[in-house]
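Every protein chain but one is kept in place in this view of the complex.
This part shows subunit A:
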Amino acid sequence: MAKEINNRGLACPQPVINTKRALEELAQGTLISIVDNEAARENVTRFAENAGCQVQVAEKDGEYYLTITKGEASVPAEIVKSAGETGAMVYLITSNTFGSGAEDLGEILMISFFNSLLEKPAPRTIMLVNSGVRLAIKQSRVVEQITKLAERGSEVISCGTCLEYYKLKEELAVGRVTNMLEILENLSGEGKVVTL
């Protein structure tokens, strides 16, 4: 379970300071910063993006859950932006939910993640493995978003073994089937790889 930082009821700049401290302690991985007003949501998002982290925002009962991912693959937003038509980012998505924890929260976060991704340059490749392949099937709640990304030039590839295991090969709605060799090549090839 990702570490949570409770910033409810705090005025600027305290939520940023708390998030900064927590990020400094975190070598790599994910933390969730919870804020209850728009100014703090904006400020913490800016802080984390400026620090080269990925940020996903989910709203729940008037509170904002900011999922901040810090990894060596994280690069400042400016660099991603300047990468041209499609960004150099490669996403390896290993689950149909975002982060470990409550399943329903994870689903909400994943929707929010893809919505946010649509506002950035399209990633170069989105690789879906294990239950991550569920995101690319007809019944997926993010199939529209992934289709849009594919239209913008992202290569969407789903692990064939995984589709077979979950008996979903017929249901695949976007992108194509791939194998471990291609996944490995993508992991070690050009571009920044972010694993979810």
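As a working rule, a contact is a pair of C-beta atoms (placed from the backbone, for glycine too) under 8 Å apart; a residue touches a chain by one contact, two chains touch by 3 or more; residues count from 1.
Keep in mind that, in the parts below, contacts and distances are computed from a predicted model.
Novice: UniProt protein name for the omitted subunit, picking from "histidine kinase", "Iron complex transport system permease protein", "Pyruvate ferredoxin oxidoreductase" or "Selenide, water dikinase"?
Specialist: Protein name of the absent chain (UniProt record): "Selenide, water dikinase".
Novice: Which of A:46, A:60 or A:152 sits in contact with the chain that's absent?
Specialist: Of the listed residues, the one touching the omitted chain is A:46.
Novice: Counting contacts across the full complex, list the positions on subunit A that touch the omitted chain.
Specialist: Where subunit A meets the chain not shown: residues 11-13, 16-17, 37-40, 42-47, 50.
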